[in-house]
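With one protein chain removed, the remaining protein chains of the complex are shown where they sit.
We call the chains A and B, going by the order they appear; numbering starts again at 1 in every chain.
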Amino acid sequence: MTEEPILSMSHVTTVFGSGWGRRRHVVTAMDDVCFEIARGETLGLVGESGSGKTTTGAVALGLRAPTTGTVSFDGAPLGRRRDRIGRIQAVLQNPQWSLNPRLRVADAVAEPLTVVRGGRLRDHREAVVAMLDAVGLESAFADRFPHQLSGGQCQRVSIARALVTHPEFIVFDEAVSALDVSVQAQILNLVKDLQAEHGFGALFISHDLAAVRYLAHRIAVMKSGQIVEMADTQRFYGTPTHPYSRQLLEAL
Amino acid sequence: MTSLLEVDDLHVRYETGGQPTSALDGATLSLQPGETVGVVGESGSGKSTLGSVIGRLLPPSAKCVQGSIRIDGVDVLALDTRGMRELRREVLGFVPQDPVGALDPTMRIGRQLKLALGDGSGLLTDLLEQVQIADPQRVLRLYPHQISGGMAQRIAIAMAMARKPRLLIADEPTAALDAQVRAEVLRLMFDLAASSGTAIIWLSHDLNAVARWCDRVAVMYGGRVVEDGGSTAVLEAPAHPYTAALSAANPADVVAGDRLVAIGGAPPVLHGSAEGCAFAPRCPLAIDACTTARPTVVDLGDRTVLCELVGKQHPAAPPPEIETIREAAR
Partner (left out) sequence: MSVVLPIRRRSSRVRSGRESYEPAFWIAAGILALLVLATVVARLTRLGGDPNATVGMRLAPPGSPHALLGTDNLGRSLLPRLLQGIGTTLLLSSIAVLCTAAISTAIGIVAGYRGGRVAELILRIVDVLYSFPAIILAILVAAVVGPGQVAALASIVLVTVPLMTRMVGAGAASVVQRDFVRAAVISGVGPVRIMVRHVLSNVSGTVAIQGTYALSVGILVEGALSFLGYGVQLPHASLGLLIQEGSVYMVDAPWLIIAPGCVLVLAILAINVIGDSLRDRFEPRETRRLT
């Protein structure tokens, strides 16, 4: 029995317009994008800046409505945020700015829980400490502020925050791009382990084909809003078919 | 023949309000005329500081507390303002990380180039043609926000190479560029440098890329150069445990199905000189002596390494293989 994919995009096109009349400038950020992500699977989305992968992430998270096409989460169209709080989360790029500099780590991680379970930030201490432990941070980190943490530690906190509501789907948007190589390796391993343990589906967006290749089960390559190639990761360890994919691979 | 550049045991400290941070903790690097070296390092390694200190382009809070920098035998740290200005103008060239950001957004490109180079526009078009920009007349009239990153970087390279400097310092010049453009820009930079005999220092975080293009590789960690040798030699058989770990942690080198080898911890931020080896806390091969004694430079013939372990081994013994690092890290 095949399960329903956790997230699917069907002929999604997203167009941005600015200006008026003759000066109107239209950008097609997503052009007839189709893909499905099964539960527990990671789809890697690779492309350069301007390829539309960022917009794809925003649409997948429900932050932006597509112009045409449907986005489905767990079989149903992506409706109001209230119906799916806590089930979709994200880990974003900038480690330092992903966390509110005025909030302690414990509060930052607890916030999604207050939305799902109610209560105040302080009430969820236990769950927070458990999640910090899961991402490899000692409980002492709970009372620190982001400026006291390194980039890698900040990103671990972001991951803890994303995971604390046990979501079924996580979007990683350039989550390791701002990290040093040695720290990046730690975080990649962490994400891999966490996915094996918690079974969330993931969309891993990056311009770095090597990092994507390590984590993803399947890879989609985007250029100018279109998906030019989509295949199992195995293919990308050899020679991809599309010339653009080959270019990205050669850059390694 | 004197070296073009000789940085000797340089210590640079940033003194901002709270605790002072040591950006360079005894960095040593030398460069021959026309040679290309890639300086590889992560945060806190000091590579950006090293690139900037050569031209004395650090903010006032940075102080060189020990060591020397010599270019063509001249002591850079002792130069006066006039001498420094001349050095920057005639001998050094800089290619920045963010080319569009390095240009003044309120001036047309032609005007900026003229300001920077003080030449007539005829020579400017030649300059732009040299960096393979088609239709240079049109580009000279554009503003920085109207050109692509790749073109901006070419212009930056043109500006840097205009006076045929002896030394070109490129700070992650391809970081802001798309993959397709990267190779072209690098090819351009190295070709121009080769034709005018300019030496290149390329600051990067990417060991593989640097090894592909440069004659030499210098790996930095904790404000010191921990390994310095020929690119192929260092890449194929890294001698310093950090270089080996860096190589092993790169997802581009991982074989399908293998696990990425990640070393725990993070690059250090030094407050003052390190007492032992800066990498010791994270090194899988560390021994007691590593934390108590500052490592000394060991000459292995094809490279120099800053490691107590390598020093203690018999000089003829082969350096630790990547596999040993992998095993020790598991």
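Methods note: a contact is a pair of C-beta atoms (placed from the backbone, for glycine too) under 8 Å apart; a residue touches a chain by one contact, two chains touch by 3 or more.
Given the structure is predicted, the values throughout are model-derived calculations rather than measurements.
K.L.:
Any idea which of A:14, A:42 or A:150 touches the chain not displayed?
P.N.:
A:150
K.L.:
Which of these, A:10, A:28 or A:96, touches the one chain of the complex that we don't see?
P.N.:
Answering carefully, the residue with contact to the hidden chain is A:96.
K.L.:
Check each of A:41, A:74 or A:180 against the chain that is not shown and name the one that touches it.
P.N.:
The missing chain is touched by A:180.
K.L.:
I'm checking contacts with the chain that's been left out. Which of B:176, B:245 or B:261 qualifies?
P.N.:
B:176
K.L.:
Touching the hidden chain in the full complex, which residues of subunit A are there? Just list them.
P.N.:
48-49, 53-55, 57-58, 61, 63, 81-82, 85-86, 88-90, 92-94, 96-103, 108, 111-112, 114-116, 147, 150-151, 158, 161, 165, 173-174, 177-180, 207
The rule is simple: only the chains that are shown with their structure count from here on.
K.L.:
Go ahead and note the Å separation of the Cα centroids belonging to subunit A and subunit B.
P.N.:
32
K.L.:
Spell out the residues on subunit B that touch subunit A in their complex, using ranges where they run on.
P.N.:
Interface residues on the subunit B side: 42-43, 178-180, 182-183, 205, 208, 245-246, 249-252, 254-256, 259-264, 266-267.
K.L.:
Would you mind writing out the residues of subunit A in touch with subunit B in their complex?
P.N.:
48-49, 150-153, 180-186, 188-189, 207-208, 210-211, 213-214, 233-234, 237, 247-248, 251-252
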